[in-house]
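Just one protein chain is left out here, and the rest sit where they should.
Lettered A and B in written order, each chain numbered from 1.
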Amino acid sequence: MAKNAWPSADKRSLIGKRISRLDGPVKSTGRAKYAYDISRPGMIYARLLWAPYGSAKVVSIDTSAATQIKGVVGAWPEMKDGDEVRFAGQVVASLAATSEEIAHEALKSIKVVYEVQTPQMNDVLLEKAETKEQRDEIPDAATVDKTFNEAEVKIEGHYGAAAITHCCMEAHGQVAEYRDNAMYIWPSTQNVSAYAAGLADAAGMPASQIHVDCQYMGGGFGSKFDSDQWGAICTRIAKETGKPVKLMLERDHELMAAGARPSAFANVRAGASKDGRITVWDSTAWGSGGMGGSRALGVPYIFGNIPNIRRVSRSVRTNRGSQRPWRAPGHPQSCLVTMAALEDLAAAAGVDSLEFFLKNLDYTERPDVYREELRIAADLIGYKDKAHPRGDSTPGPLKRGLGISLHTWGGAGHKSESTVTINPDGSASVNIGTQDLGSGTRTVVGIVVAETLGLPLENVQVNIGRNEYPASGASGGSTTVGGVSTSTRDAATAALNALFEKVAPALGVGADQLEAWQGSIHVVGDASKSMPWVKACSLLGQIPVTGKGSKPASDGTQLDNSGVGGVQMADVTVDIETGRVTINEFVAVQDCGLIVDLKTAESQVYGAMIMGVTYALYEESIYDPVTGRMLNADMEFYKLAGLADVGTLKVHMMTGPGYDERGVIGLGEPPVISPGAAISNAVANACGVRVPTIPLTPNRVLAALEQGGKLA
Amino acid sequence: MNAFEYAQPATLDEAQALLTSASGPVAVLAGGTDLLTAMKQGIVNPARVVSLKSIEELRGIEVSSDAVRIGAMTTLSELAAHPDVARLYPCLVTAIKGIGSPQIANMGTVGGDLCQHPRCWYYRNGFGLFGMNNGASLVLEGDNRYHAIFGNDGPAKFVNVSSLAPGLIALDATFNVRGADKQMRDIPAADFFKTPSAPEESLTSLAAGEVLTHITIPAAQTRNATYEVRERHGLDWPLVTASVAYTDAGGSAQNVRVVLGHVAPTPWVVDAAAKTLEGKAIDEAAAAACGTSAVADAKPLSMNGYKVQLAKVAVKRALLAAAG
Partner (left out) sequence: METQPSVMMFPCKHIRAKEMYYQADEREGDAFASGVYWCTCTHQTFGPDGEPVDRSECRPGRGCYRG
């Protein structure tokens, strides 16, 4: 009998190796069809008219002129007279036409009268913001004050991160087609299995009659769980007109309305002994994710066992597009605030940063892992040779510095179901209602099947991205890899055991004595008794076998786990005359349990580091305070890092004993948490002053240098 | 974008006839890297677009003993790759490399670079050239981090974003313009750019139907350089640029020109600062003093004071780069 438990290191043919993604060739040659690429016979194009004001009352919406334009199929108000506009980008009306160009132009003919109001845009100045109290955590205020006042070393600082948006390369949207009393949807979604349920009302039919197909995705990062208002509008128009409809957001609308990571700001007081032992944390934090506010920051991040903690939180409401979960929601901001304040504390104590973090690791949940990761990261970046006290004393305007940050994440597998079928001709396939956001899920599923059946990867047909397949969780919270690898291992093992039942009599042994290995089925411990895979499958006769699997696994075997630690170190140069920051080297050390595909795992970390450099140095949603409009809803002034910006990236994955036997753990979120903090700390170490808020653009760096008396 | 007539004439005569005979607004298409975006954004809505792509006489670079003459339809890549341009005018090559996008440099033309629309985000978001809302300047009340620190007293607070203009002014280039009457006239580079005081006014001194045909740069050997500060290292608009040129007379500088880019509605010539260097050796102290002098009259808005520092440093570094 094949067992569910992951094979030991000497029995892994594929797991843990560097394997190129299965869909690399179709993606790089353009053959992969994304939602935007779907074209259906007779398809029409829908576009959305959005409100250009952060706050307004809709007085009237008149679509009549638009409907008279040649090529326009229909135009519909999506708000009622008297409704409140609560952010610029809110959908006011929709329109469909026979071409994208006509649809785009015809939107201008929809007449909307607004009663414009003054928007609330401020999230920076707490005293002037519209706030909502959150649960304050003040176990013992008197002791916190006393400990701070008596601390041998203390700092008081302001830290923060500007609001950013998800900026998926592929905009949100879908194609919908109504035919034969069923609805066919091609969306860009992180949530294939549950997507249909969100459209049932719009389609006027149960979820069971809505077919969802998402084979490839151009990024989601947490912004594509909902089928969204535009999904409902597209579906409704398809039903109403009887024509296939494509509705993809335009770039400006995508940036305004389809993503947002809340801003976060904090005033922090912290204290330590003069040898660098943290004694107290006291913070007031606030931030805004639009009119829904935002959650409280989880500070002090990682170092949750610091003895005296006071934590006050305020949620700020602003007339901005609603926040959506952004890759490790809340963690990058909490990490920045914490690691920056602690690094300032280390500098105030005159203690080397690495030594400081090591000295306080017992305030974290996984000190041994962090200790090992800090050692490896320090080696990779050359810490010993490069480290210096805060402020590079080298003459000239170019100052170099190092910064450290630590992070954590959960990453347990989500609920998942999967089926694996072995055919009499020896081919194998897997069906699972998951999705590949670009992270390599399709490849990981294939590797698990191939490893389990002892086959080359190319012999396995991987079917994902349709809601007809067994339901699997949405891809969020780094839960996918643990979920799909468990259910697929479970299913493949079940299918293999069904095959073993046929093979065992032919080899004259019990099914429990068989194993599949490198293209054959053989008796454990007796290599002479074996049968090639294809011959073994022919024993199935004319009927394939299908194994069903789930997460949690059917026999209760735990194949996944939760809880990872990561360390990142940045080496930067700051030009103190221009405030410009250059990344020299950037190191990430990360554990994630048993790695299924080392190559796609490393790619996840590289991608996170690039995304991290972006939000650390460039990225910011900029709003006009008067009108509430997002001013840089484009990719010209909403700035993403390019290859010239990221420096030399080094990734080290923690593998082997102590890690592999924990099982599979998700990796999507953790490596994107630390970049802002590590880079901010490196900038402080280089130029000698803390630049309080990210992104670390020249205007912010120069202002901090000027305030700190360090402007060249 | 609106529907429009498209014409691709083969001669300047035809082109200018098409430009002057249109009943509605006309636009000249060169490389299209700016015009097409502006049309898609609905801020330029021509009834007729006249492409200059097929007019051979507008392309190419002619080098003589006393001047280099550059056709307005020469691409930025062609200009940067020309050996004589690279030898004589490193300030132009640096400016083109600074665009950070081979695609834009391959499509963009010399003439198009000089006639670009501003990138002001209020303008690009439909609030007009001056970014007005209910009679008030959104630039003043709102986010002006990328706006002008010089020449911003009037309603225009955007910055000129031409990559080549500061260098061409520093090099004493002349813009050769052909009128609708087929007469040529020469405009000194510095006089080509205008700060509009009303939104319908032109940003250049081109009259209706006039076409910029060539740029002529003296071939005299000068020391010249451009220094620019961007946020990103790759494709990005500069925050500030400085182009400088001078004649090296045995170690002392003569005919010094210092021109800033991205700081004002036009390229910003700082002659007074340049004069402080006349007859001097360009060293760190002299260059830094010139930088300080160059920004003495800056009038930053609420959020762009940092650009004063950047301009100061850019002038210093451009001078030191030119001095080698």
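We adopt the following convention: a residue touches a chain if its C-beta (ideal position, glycine included) is under 8 Å from a C-beta of that chain, and two chains touch if they have at least 3 such contacts.
Predicted, not measured: the structure shown is a model, and the values here were computed from it.
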item	value
Touch partners, limited to displayed chains, of the chain removed from view	A
Selected from A:Gly477, A:Gly565 or A:Gly579 as touching the chain missing from the view	A:Gly477
Hidden-chain contact residue, picked from the options A:Gly222, A:Pro470, A:Gly549 or A:Pro671	A:Gly222
Touch list for subunit A against the chain that is not drawn	84, 86, 132, 191, 194, 198, 222, 225-226, 228-229, 232, 289-296, 298, 315, 317, 322-325, 329-330, 409-411, 414-415, 473-477, 479, 483
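Just so we're on the same page, only the chains that are shown with their structure count from here on.
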item	value
CA centroid of subunit A to CA centroid of subunit B, Å	41
Subunit A residues within the subunit B interface of the complex	52, 105, 108, 577-580, 582, 617-618, 622-627, 629, 631-632, 634, 636-637, 639, 641-645, 697-699, 702-703, 711
Residue ranges of subunit B touching subunit A (in the complex, touch as defined)	1-2, 42, 100, 119, 121-122, 124-126, 133, 136, 138, 141-143, 145-146, 229-237, 239, 303-304, 306, 309-310, 313
